[in-house]
Structures are given as C-alpha cells and as structure tokens.
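Worksheet: the structure to be examined is printed underneath.
As you look at this complex, bear in mind that one protein chain is not there, while each of the others sits in place.
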Amino acid sequence: MKAFHFLALLALAFSLASAYDPSPLQDFCVAIPEPKNAVFVNGKFCKNPNLTVANDFSFSGLNIPANTQNQVGSNVTLLNVDRIPGLNTLGISLARIDYAPNGGLNPPHTHPRATEILVVVEGTLYVGFVTSNPNRFISKVLYPGDVFVFPIGLIHFQFNIAKTHAVAFAGLSSQNPGVITISNAIFGPNPPINPDVLAKAFQLDKNVVENLQKLFKNNA
Amino acid sequence: MKAFHFLALLALAFSLASAYDPSPLQDFCVAIPEPKNAVFVNGKFCKNPNLTVANDFSFSGLNIPANTQNQVGSNVTLLNVDRIPGLNTLGISLARIDYAPNGGLNPPHTHPRATEILVVVEGTLYVGFVTSNPNRFISKVLYPGDVFVFPIGLIHFQFNIAKTHAVAFAGLSSQNPGVITISNAIFGPNPPINPDVLAKAFQLDKNVVENLQKLFKNNA
Amino acid sequence: MKAFHFLALLALAFSLASAYDPSPLQDFCVAIPEPKNAVFVNGKFCKNPNLTVANDFSFSGLNIPANTQNQVGSNVTLLNVDRIPGLNTLGISLARIDYAPNGGLNPPHTHPRATEILVVVEGTLYVGFVTSNPNRFISKVLYPGDVFVFPIGLIHFQFNIAKTHAVAFAGLSSQNPGVITISNAIFGPNPPINPDVLAKAFQLDKNVVENLQKLFKNNA
Amino acid sequence: MKAFHFLALLALAFSLASAYDPSPLQDFCVAIPEPKNAVFVNGKFCKNPNLTVANDFSFSGLNIPANTQNQVGSNVTLLNVDRIPGLNTLGISLARIDYAPNGGLNPPHTHPRATEILVVVEGTLYVGFVTSNPNRFISKVLYPGDVFVFPIGLIHFQFNIAKTHAVAFAGLSSQNPGVITISNAIFGPNPPINPDVLAKAFQLDKNVVENLQKLFKNNA
Amino acid sequence: MKAFHFLALLALAFSLASAYDPSPLQDFCVAIPEPKNAVFVNGKFCKNPNLTVANDFSFSGLNIPANTQNQVGSNVTLLNVDRIPGLNTLGISLARIDYAPNGGLNPPHTHPRATEILVVVEGTLYVGFVTSNPNRFISKVLYPGDVFVFPIGLIHFQFNIAKTHAVAFAGLSSQNPGVITISNAIFGPNPPINPDVLAKAFQLDKNVVENLQKLFKNNA
Partner (left out) sequence: MKAFHFLALLALAFSLASAYDPSPLQDFCVAIPEPKNAVFVNGKFCKNPNLTVANDFSFSGLNIPANTQNQVGSNVTLLNVDRIPGLNTLGISLARIDYAPNGGLNPPHTHPRATEILVVVEGTLYVGFVTSNPNRFISKVLYPGDVFVFPIGLIHFQFNIAKTHAVAFAGLSSQNPGVITISNAIFGPNPPINPDVLAKAFQLDKNVVENLQKLFKNNA
C-alpha cells in the first residue's frame, strides 16, 4: 500500500506536466514532460523558473540530413515545444525539411495554428498554397536563398523539381503548429470515414475510395 | 477630368470600407461595404457609431429552406460580417445548413478561423471530424435537438443518412470563419495545382487526377 | 492515516480538474470535472487527448421546450463548457431560449465575456441593447427566421410580445460567457448592497429599495 | 464644384482619423482626431510615428479637484485614448475620481473592456463589486493608501461614507474601457426601453418605472 | 516514510499554486501562493472562486513613503499579482514610486509585458523613453498632476530634478509587468556576461567593463 501511495504520488507529480499556454505571462515557462493518464492544461505545465538551464532552450543536430526514403520522399524535423521545452508559451517553432531528388514532396497539408516562413538552403522547390473561398492557387519556383510565406490554416506544399537533394528551414508562428496532411486525414484516419461520404465528396467510385483507404491506413 | 476626380474620390471614400478587425475596442464597429480597387485593413472599416441602426445588427429569412439541388446535396447560408455588418470585430457568426434527403452532404472542409457548434433542428446526420497528427476520426449520429462541436481548423463534415430533409443551425467563433472545402481546394483551384503533385500525394494515377481536376474546375 | 493519505491523494488528483483556458494551443483540451476545495486555473484542466470520445463534444435534448413558469416567463438552456466539456479553449457556446406567451421576458442582462447572435425559430420577440456612454437604445421586433446581434458586455433583453410561445437559438462567443442579470445583481446579491447606495443611485426611496431587496433575495 | 471637391477631400483625409486598435504592432500608434461622417476602424487611425512628440503621451491637471456638485456627488476624470492620443493600442488608461463628503457616490456601473485597480489618496470609501452567476457581493471599506481591484465586466461602485471629500486614482486595463452606469442605461437611454419590460424585470409598478424614466432621461 | 509521504503530498498540494494566465475566462481567478520545487503554469494557479474574499483584491499601505536611501535614490512599490492575488488573469497592476530629492532616479529600464501610465502626485520629474529603431528620445518635465505614458517594451526612466521628495502613482497593463533595469541586466547578471562582449558592444575598455561588473554584481 505504501509503495502504491508513493508511485501514485509520483505519477501525479509528473502528471501535472504538459499543456502549453498562450502568450507568456512571465519571462518563460519551460514545459515539463507529461506522463500517461494525467491531467492536462491549455499548453503545458512548466518547471520552476529558477531551475531552468540553457539546455531547456536548445537543440542539436539540425545540420544532419534526414532520411527521405519514404512514400513521399521528404522528411520534416519539427522543433516544437515537445522537442524544445523552453518554447512553451512563446509562440514560435522551427523546422528543417529534407526533399529527395526528382520529386521529393512535402504533400498538401495545413497548420491549424501557424503561419510558416520558409527559406531554401539547397535545391529547387515548386511551392504553393490555396486560398479559402474562392480557391486561388498562388505558387512559385524557389531557388537557394529564396523565401516564401504560407499563411495560417491554408493548404500548401513543397515539391522538389530538380535532380538534386533539397533542404529548407522554416519558422512557424506557434510552439505547437499542428499538421494536417490532407491525404492522410481524409483517407487514413482511425477509424476510417464512411466511404460513401468520401465517394460523394471527391466524385470517386466507392471502390477507388476503399482502395485509397487501404493505401493510407498506415500513414495516419 | 473633374468627373474623374469625383469618381476617384467616391471610389476612395468607399474603398475605405471593408476589413474586419479582432477583439472590439469600442462597443461595436459596424462594417461598411468595400468597393473594388480599394485599400483594406485587417477586418473591415466601420461606419460612424452614431449612425448605426438596428438593421446593422440583423438579418431576415433564416426560416426559409435553401435549395439543395446541387452536386453534394447541401446548402450553407452563412451570416458572417459580409451579411450582417454589425458582426465586425465581435468574433461570432451564424449559419443555417440544409441537407437533401438520402445523402445530402456538407463535404469535408475546415474553417481556418473558427470552431463550430451545431444543433440539429430536423433530420438525422452522421457527423465527424479528424484530429491533426495522429489522425483520429471522432464521429456520431445526431438527431433533432442533438448538438456537436467541430474544433477550429480540423477537417469535418455532416452527412444526411435519412430519407428526409435535414436542417441545422451552427454558431461559429469568428465574424469571418472562412471555409476550405478539401475537394475543391485540392482539385479545383484556379490555376490548377501541378497534377504530378496530387498524383504523388494521393497515390492516384495522373489521369485520374486530371479527370478530377476537370470535374472540380467549376466548383472552386 | 493511510486512508487519509489515499483520500487526500484522490482529492488532489481530481482537484486538478476544472479551469478553461483561452485560445487553443492544441486541437482541443476537453475539460474534466472539478471537485470542491481544489486548485483551479484560468479556464479548465483537461483530460488526456487520446482518451477523448465523441460524447465529449456533444449534448442531447435541445429540442425539448423548457419550463417557462417562473417570475419572468423565460428559460435559458446554456450549453457552455460546464455542459459540453469539449468546448474548453474553443471560444463558443450555444443556447436555447424559451419564452412564455404574453410577456415572457429574458430580462436585461450582460454577458461579460461574449457577443450573442440569436435566431428566432418560433414566435415574435421585441429585442434590444443599450450602448455604453452615451446610452442609445437599439431595438427591433423579430419574427421567425430573423437574426439579431447583441455586442459583448452591453445590456440587452428579449421580450415575447405575442400570444404564443417563442423559441430562439443563440451562439455566444465564449465557452463561458457569464451572465449578469441586472435586477438580481443590483437588488439580490448575497450579502446585499447597502440600501443607501441603491437609493441614491436609482433615485428611489430607501424603503422601496429594501422591498426590492426582499423580492430579489432568492433570485441571485 | 471644385470647392466641394477640396472640402470633400479634406473631410476624407481627416476622416481616416479615429479607431483604436488592439495590441501594438509597432512601438506606438498615436491616435489622430476623428471628424464627423468619417470612416472608422477598430481603435483609432494614427499619425506618422516620426511626427510624434512628448505631448502626444501626456496630460496636465490631474491634481485639480473636479466639481462633485451633481446628482450623485462624484466626478470621474478619465484619461482614455480620447484625452491622451498616445494611449492608442497600448491597453491602459488612468482616472482621477472625486467624491463629495457625506455620500458622494460613483454609482453601480461596469467597464465592458477593463479591469480597474483603485488607490485611495484621501477620504474613506465603501467599495464593492458583484460576481456574475451566482451574485456574490464582495466589499470593503478603504482608507488612504488602500488599494482595491474591480474585475472586468462586473458591476461595482464606490461610496464616500465620511464627512470629508475623498479622492482616488485608478488604472484601467484598456485605452477605451467604456462605462455603463446601470441606472442610466436601464432607465435613461434614448429612446427609452418599453416600460413593460422594465416593470416586469424589476418587479416595479409601471408608473414607478415611467417616473424613473423621466428622472433619468437627461443623464444618459 | 509516512511522514515523508505526507509532507510530499502537502508540498505537491501547494505546488499547484502559482502561474498567472492571460485574459480571464471567468469573473476572476485569484492566485494561490507557490512553494518551491513545484509545477507551474502560464500565470498562476487559483483558489476556488467560492472561497474568495475582499482581501484577495486589496492591499494597504500605499500612502507610506518608501525608503529612497539607496544607490539610485528611488524606490518602486509594485502591486503585481504577487502582492494582490486577485489581479491574476486581469491584466493590470499598480505602483507607487518614491524619488529622493536632488537626483533620485528610477534608472533606465523596460517592462517586457506592460505599458505604464504615470501621474505625478508630488515633486518635479524629468521623464522620457527611447523608441526602437531608429532611436528617438521623447522626454518631458512633469509637475504635480501631470501624466505620462511609457509604451510597452521601450527603455524609459524618471529623474527627480528638484530639491524636494517626489511621488508618483503608475498603472501598468499586466498583472506581472516584469522589469529589466538595463545597468543591472548588462553589468550585473549571475553569472556575468563575458566582458569581451560588453567591451565591444559598449566601446569600453575591458577593465572598465570588469570594474562595472564588480559594482553591479550585487544589484541584479
């Protein structure tokens, strides 16, 4: 019983971790890790500010190319509040994106909580976003040193149209931008959406939809 | 020349109309209409508060069923700041949604700037939304008097699964929620997205993509 | 002692529940119930997002007329974050309002944290709000399908001027709008306000004030 | 016609003045005066930042006692953005309040857009506020050097219970807090509220209501 | 072991105190004290609203002159959320500032989270602030009853240029404005900044920097 008490106490102590809050009400509020079965808040619980150290605000390794050998040929390393706890409450995050040669694609997606500003470090990218109603497509081909902005909530993508690897860095206006990859969210969620809905929405045969649902089942 | 002056002046005078702002800094800030070729602001320009009248805050006709004879079998009447100018700066809007019997669908879409709370007034709706990463699908069948919440920025839909017309009212947490209908934004924007991007993203043959682009060309 | 430990631990574990926060920093943050004698936060504590279910976002029964046999002849069913925990952090709520025939009144009140947009479903309502300094009264008679906006923080009311029951739905721009019914807050709080203050403020005889304080004592 | 052009042009040029916006997006945004019949924005239009001078951020005379010979025996000198244009976008204002001896009253009112923090400089004040639902009354007697907080949107007042003049300073958390004096807004707006509504809401005879409406007609 | 349990439990119970949140989502959210080694949130944890009392919103003693016999000859009594727990979530605080005769100085500093509005009650102050890029200096001499605004985040100071004591009150637009005294933050932090950095930044000899670092070591 005592042991149970002690573990429960620890579980509770740690359970207060995790939930990242809006604009800062102190210099910073460094997130602490969240255990399972815990209570949460809007944003993250924080550690005692007097105990913060430089490593709470840092991360190493963004110079290392990520593996792009996957279905879409791209890899996003997102340093959000889960990776740099010091970002909690501060409204920004940073990503490195690697694109395989000849068609590496960061597929159409939205960030529900962030605008993105991207700088191409290496390679050639065809990028664009679609406005809400009406749906205009605004696109451009980017070369090294070129910068592009993807406004919050709009569907956007980057596509490597050259024969060489491409790399970009991106700033995002939230410590937890979120990402909704359209193909995965539509055809791959768990449990799946009723295929009649998708067949009607996308004017596809129901068996085409069901085939797509099999293909995307493991991506979501 | 004088005539030009005068028209330009009028154009300018009216051009100050239109742009809806964030949280209110006065009791209200009733939007004024925006002409073409004008300057805009974040939100809308407003009329003199002393000149506001009750009609600036009202709208009539939400009791009238809307026509659902279209591709998806649904019709959304959204009373945002463009329809009720008094909503400017106030962070809310209201919609009536009509669904045709036997499969009327308000197809998968996001509101980039609003959460939606919906109450079913008539009929039976299968509704749901998909979380961001990972993609969980949260759904329910709703009957008259049932209420459901669709969180800001997430893909959601409503589908009429009964043999009768359905009607719902919905509150949205913005005076300009925006709507991104996924099928239209992906396959129908103007100009179209390079089909290679969509073929790779959705694991579809390029000719299937091009066919969808023809089908959705007029919807966007 | 052990038993005390365990109960205290449980009390604490549950006490973390309850406090709803501002704009969302994740897809959603479903509120958990709050026990007595607990700590609170700005907004509500939340459950593990992986454990959320459709019922966290829904409510049933808004099709049922509420009892209007009370002093003012009206009844507000407000679905705020206390009724639909999934509304936490999402900035919206929904109400159904029933009005008795011949004078059912939703009496003058303010929502300190929300603008309201109301649609009349049934009946005839005389509605209005008063601006802050100077005090203009903006009013209108509404019929089924008519919509009206009551800006945040301003005193407003709805009054059934027909011989039939009336029903309205309303969206409010907060998950916890709050309501301050003027008559109750002025004449009915616990403990009561010094009647000299109210006599001077409202230019009433002190005994009239004291009589009103008796009448409103049970309403607050 | 030319003259009309020119005047219209000037009117327009000046009409862009006036509308105070939310949190600052530059060091400051000093408000410029607004003419009649102009367009407005959320907040105020601003002058060129390079032309700002120290006087845009200052005001003189808050050491002078204000006249309290009026119905309620108090006088509020509010330095909001209309008095100090440099306050635009900065979210704060300052007031001096004078209270006549023996019952000078700053009557029950709300600030829809600000919390107030008050320090008594001279005299003795009975102060309090009422919470929203349920209506608790929280009050205290204050002496020189005492400070009290009135949370945003709640009904509050200050009452001079001593035989001497009283003075207080107050900070308010908005450049345009707004004020709704309950008695004036209920009984004095222009045009008046239907007395049947007020009689029912306040459980008063209709002729008492109509009498109050006469008394408060000139205050609103 | 039991004793340890109990103390740990208590420590945890109290540790939930402390973290002040942004705009209020309820009438108020009175902060509770924070122990060492605890979890924190953005803002402060709060007490049960039903247990709040008038003293949670008040403070006494701002009429008492503070001791100005220190290096700079000034003393700031800041009533932030740490001094008045009821200020939590409400976005305002209040300060009294005392200045010694003949050069009492509230030295150049910034408030990272608040604009300040100051009223001179007694004495003569030379005050000013510096804009961001480019650096303009905006200043004025203030006498009793004069008011001045210091915009959020900008470097500002007040300097007593008369032979008498001076006193001012100031409202600040945050419950936790923060203060960064430039001299202390540059020359006095713990541990110290590498003197090579400061020598280069301020074009000072390294030994002058090191001497300043000794002088300011105890101030930070």
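Here the chain labels run A, B, C, D and E in written order, and each chain numbers its own residues starting at 1.
In this text, contacts are C-beta pairs under 8 Å (C-beta built on N, C-alpha and C of every residue); 3 or more make two chains touch, one makes a residue touch a chain.
Just so it is clear, the model here is predicted, and its values are computed rather than measured.
One chain is not displayed; in the complete assembly it touches the shown chains A, B, D, E.
Residue-wise, the contact with the chain that is not shown comes from B:42, picked out of B:42, B:70 or B:164. Contact with the chain not shown here comes from a single listed residue; of D:24, D:101 or D:145, that residue is D:24. Only one of E:25, E:62, E:87 or E:105 touches the absent chain when the whole complex is considered: E:105. Contact between chain A and the unshown chain involves residues 24, 27-28, 49, 52-55, 57-64, 79, 84, 86-87, 90-94, 96, 114-117, 119, 121, 128, 131-132, 138-140, 142-154, 169-173.
One chain of the complex is left out; on chain E, the residues touching it are 71-73, 103, 105, 107-108, 110, 112-113, 126, 128, 130-137, 139, 152-155, 157, 159, 178-194, 196-198, 200-204, 208, 212, 215-216, 220. Residue-level contact of chain B with the missing chain is found at 1-2, 5, 8-9, 12, 16, 19-22, 36-43, 112-113, 174-176, 178.
The working rule: only the chains that are shown with their structure count from here on.
Under the contact definition, chain A and chain C share the contacting chains B, E. Counting the residue numbers that touch the partner chain, chain B and chain D have less than half of them in common. On superposing C-alpha atoms, the copy chain B sits rotated by 180° relative to chain E, to the nearest 5.
Distance between chain centres (mean CA atoms), chain C to chain E: 37 Å. Centre-to-centre separation between chain D and chain E, using Cα means, comes to 27 Å. Touching of two or more other chains is recorded for residues 2, 5, 9, 12, 16, 19, 21-22, 24, 27, 41, 43, 49 of chain E.
Contact between chains, using the touch rule, shows up for A-B, A-C, A-E, B-C, B-D, C-D, C-E, D-E.
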